[in-house]
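Take a look at chain A:
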Amino acid sequence: MKKTNAGKKYAIFFCQQIDKNQDVNRRSIEKEFGPQIRFFPIPCSGRIEPLHLMRAIESGADKVYVVTCPEGACRYREGNIRARKRLLYTQNLIEEIGLERGMLELIRLKAGNNYTVDKLTRELLG
Partner candidate 1 sequence: MITAVRKPMEEIRGMIAPFKKILIVGCGTCVAECASGGEKEVGLLASALRIDAKNRKREIEIKEMTIDRQCVYEFIDQLTGIIENYEAVLSLGCGAGVQALAEIFPVAKIFPALNTTFIGQTKEPGLWIENCRACGDCKLGDFAAICPVTRCSKSLFNGPCGGSKDGNCEVDPELPCAWNLIITRLEEKGELGRLEKIYEPVDWSKMGKGPRKIMREDQSI
Partner candidate 2 sequence: MTSSRLKKILEKGHFAVTSECGPPKGADPKAVQDKGKTLKGFVDSVNVTDNQTGVVRLSSMASCVLLKNEGLEPVLQMVTRDRNRIALQSDILGASALGLRNILCLTGDHQSFGNQPQAKGVFDLDSIQLIQTVRKMRDQGVILGGEKLTLPPDLFIGAAENPFADPLNYRAARLAKKVAAGAEFIQTQCIYNIGRFKEWMVEIRERGLHKKVFILGGITPLKSARMAEYMSKNVAGIDVPAEIIERMKSVPAGDQRKEGIKITIELIKELQGIEGVHGVHIMAIEWEDAVPEIVREAGLAQRPDVD
């Protein structure tokens, strides 16, 4: 992890569909980074609610990622599209209270790749 990221807190919401072994894979990261990082696996990114994102910010996250499966690849058809719309809504809300939109970021994975949560997290934070 880079120096600039030191001490920063992260919340990562991610669609469980992207890594079947997310349960195991995220453990090493959680161990390494401790309370600096929190994972929120969700059955489908379409289930994400603005309130979840706000609560993550409220509990101290400096950066919130929402990781979705590729557009068109959603198991529940349009969940990832919905996730994007909800994120946009929340970005508008936090902007209204003077926060950077960039605190909330949508990561849409590329189709055809196999991802694991731990590798992905290192990429995001790296």
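Throughout what follows, contacts are C-beta pairs under 8 Å (C-beta built on N, C-alpha and C of every residue); 3 or more make two chains touch, one makes a residue touch a chain; residues count from 1.
A quick word on the picks: all candidates are chains of the complex that A comes from, given by their letters.
Worth saying up front: this structure is predicted, and the values here are computed from it rather than measured.
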Among 1 or 2, touch partner of chain A in the complex: 1
Candidate 1 partner contacts - residues on chain A that touch it in the complex: 49-51, 54-55, 57-58, 93-94, 96-99
